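Here is the structure we will look at.
Every protein chain of the complex appears in place save one, which is left out.
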Amino acid sequence: MKISVIITLKKDVLDPQGKIIHQTLDGMGFEGINEVRQGKYFQIDAKEDDKKKAEAKVEEMCKKLLANLVIEDFKIIGTQ
Amino acid sequence: MKISVIITLKKDVLDPQGKIIHQTLDGMGFEGINEVRQGKYFQIDAKEDDKKKAEAKVEEMCKKLLANLVIEDFKIIGTQ
Amino acid sequence: MNSSVITFPGSNCDRDMDVALKKFGFKNKMVWHNDIELPKSDLVVLPGGFSYGDYLRCGSMASKSKIMKSVINFAKSGGKVMGICNGFQILVETGLLPGVLLRNKYLEFICKNVFVKINNKDNSYFKNIKKDTLELHIAHNEGNYFCSNEQIKEINDNNQIALYYSDKDGKVSEDNNPNGSIKNIASVFNKEKNVLGMMPHPERMIDPALSGEDGSIFFKNLINNLK
Partner (left out) sequence: MTVNEQVAIDHGLKKDEYKKICDLLERIPNITELGIFSAMWNEHCSYKSSKLHLKNLPTKGKNVIQGPGENAGVIDIGDDDAIVFKIESHNHPSFIEPYQGAATGVGGIMRDVFTMGARPIANLNSIHFGSPQHKKTKNLLRGVVCGIGGYGNCMGIPTIAGQTSFDESYNGNILVNAMTLGLVKKNKIFYSKAAGLGKPVIYVGSKTGRDGIHGASMASAVFDEKIEEKKPTVQVGDPFTEKLLLEACLELMEGDSIIAIQDMGAAGLTSSSIEMASKGKLGIEFNLNKVPCREAKMTPYEIMLSESQERMLIVLENGKEDLAKKIFDKWNLDFAVIGKTTDSKKIELYFDNSKVADIPIDTLVQNSPMYDRKWKKSKLPKKIKIKKEDFKNLKIVNVLNKILSNPNICSKEWIWEQYDHTVMGDTIQKPGGDSGVVRIHGSNKAVAASVDSSAVYCWAHPLSGGKQIVCESWRNLISVGAQPIAITNCLNFGSPENEENMGEFVECVHGLGEASKYLDFPVVSGNVSFYNQTKDVGIKPTPTIGGVGLIKNYKNVITMGLKKTNNIIIVVGKTEGHLDQSIFARDILNQKNGPPPEINLFNEKNNGETILKLIEKNYVKSAHDVSLGGIITSLAKMCIKGKKGASIKKPKYLINIFEYFFGEDQGRYIIEIEKIDFKNVTEILEKNSVHYDELGIVNKNELIIDDKSKVTIDELIKSHTNWLTNYMNK
């Protein structure tokens, strides 16, 4: 199955990239943007046909490697 | 509205990050992974209440800045 | 010869490039990214560094800055434009040069001396250089050159590959590929050969007390070719 996860910075954590992208978009004439937040996206293709099991596995990967829960949150957004 | 986009590498583009993460996950004992692909996630909060218009705007941002269409694809995955 | 070095927010090899250009006889001007017009130049250089922090994609945001419109016009009308390291990344983002620069294969920043083999000497940048390989210095996180199969054929056919990573005798192999670049490509031209992008930093190789001197060969030759 292919499991998609997004990893985002926690709410109060500074997102330097988002900030600069925001400034650049402003400079390019895109008006009315309140905020841009950047995150990471992973698509993991795992040999596992059980949706629950696959998601549990990916959750573990997030906790152990993909995300640093000190500053990031993760969310599984799709499984197919 | 808050529009979420993911930007992923085109299929035939090498993804060094995905590859190393794959190897690391293997090394950590996560078995049966076929592939890991990494991408970017953006959440753009724009002053625009019309869903269509908001999405059109973000599409333009993707084309002009957020994605490099030579190697990347983008996809709006949610608007709220 | 007049040269211009563009300073973007986050550029950090702009001074080094200024020092190098002046050392070999260029009259160099520093140009701010927010300026609109380029001073009269025989050569425009986009220096290395981390423009806009390398955020989003290296070079992506700098490629949208005000001065780049003039740089693009200058290049399109045949002006010599050279992008080193981050400058190379900016040039591919503007579309002046083909391909892209991805994260290094092992995801590590690399700072060290490398050898490069000159592939095409029929241009103002490498004409008359006697050596076939140069020892230069790299310092980058995203130097892994990539383009599609069709594109690689195209740039090959047009002789657009300027430098390959090699060993000191010019042998090109995976063993001396520092970052995973496709075909060991270290530097490319545009079709017309007036625009050059290269990952190695010749400006860091202009003093025997530092990393070495092959950068001096490059600059001495460059100013002579432009005269």
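Note that the chains are named A, B and C in the order they appear, and that numbering of residues resets to 1 at the start of each chain.
What we mean here is this: contacts are C-beta pairs under 8 Å (C-beta built on N, C-alpha and C of every residue); 3 or more make two chains touch, one makes a residue touch a chain.
In this text, all values refer to a predicted model and were calculated from it rather than measured experimentally.
J.: Quick one: which shown chains sit in contact with the chain that's not drawn?
T.: So, taking every chain into account, the missing one touches A, C.
J.: One chain isn't shown here. Among C:Tyr52, C:Phe189 or C:Phe218, which residue touches it?
T.: Residue touching the absent chain, from the options given: C:Tyr52.
J.: Out of C:Glu108, C:Asp132 or C:Glu192, which touches the unshown chain?
T.: Considering the complete complex, C:Glu108 is the one touching the chain left out.
J.: Can you say which of C:Lys64, C:Arg103, C:His137 or C:Lys193 touches the chain missing from this structure?
T.: Missing-chain contact among the listed residues: C:His137.
J.: Mind listing the chain C residues that contact the chain we can't see here?
T.: 9-10, 12-13, 15-16, 19-20, 48-50, 52-55, 108-112, 137, 139, 141, 201, 203-204, 206-207, 209-211
J.: Taking the full complex into account, what residues of chain A touch the chain not shown?
T.: Looking at chain A, the ones touching the missing chain are residues 9-10, 12-16, 19-20, 23, 68-71.
Simple rule for what comes next: only the chains that are shown with their structure count from here on.
J.: Taking each chain's centre as the mean position of its Cα atoms, how many Å separate chain A from chain B?
T.: For chain A versus chain B, the centre distance works out to 9 Å.
J.: In whole angstrom, what separates the CA-based centres of chain A and chain C?
T.: 33
J.: Give the residues of chain A that touch two or more other chains, as numbers and ranges in rising order.
T.: Each of 21, 24, 28, 38 in chain A touches at least two other chains.
J.: Any chance you could list the residues of chain C touching two or more other chains?
T.: Where chain C meets two or more other chains at a single residue, that happens at 56, 61, 64.
J.: Show me the residue ranges of chain C that touch chain A in the complex, using the header's touch definition.
T.: That would be residues 52-53, 55-56, 61, 64 of chain C.
J.: Can you list the chain A residues touching chain B in their complex?
T.: Result: residues 4, 6-8, 18, 21, 24-25, 28, 30, 32-48, 57, 60-61, 64-66, 77 of chain A touch chain B.
J.: Using the touch rule from the top, collect the residues of chain A that touch chain C in their complex.
T.: 16-17, 20-21, 24, 27-28, 38
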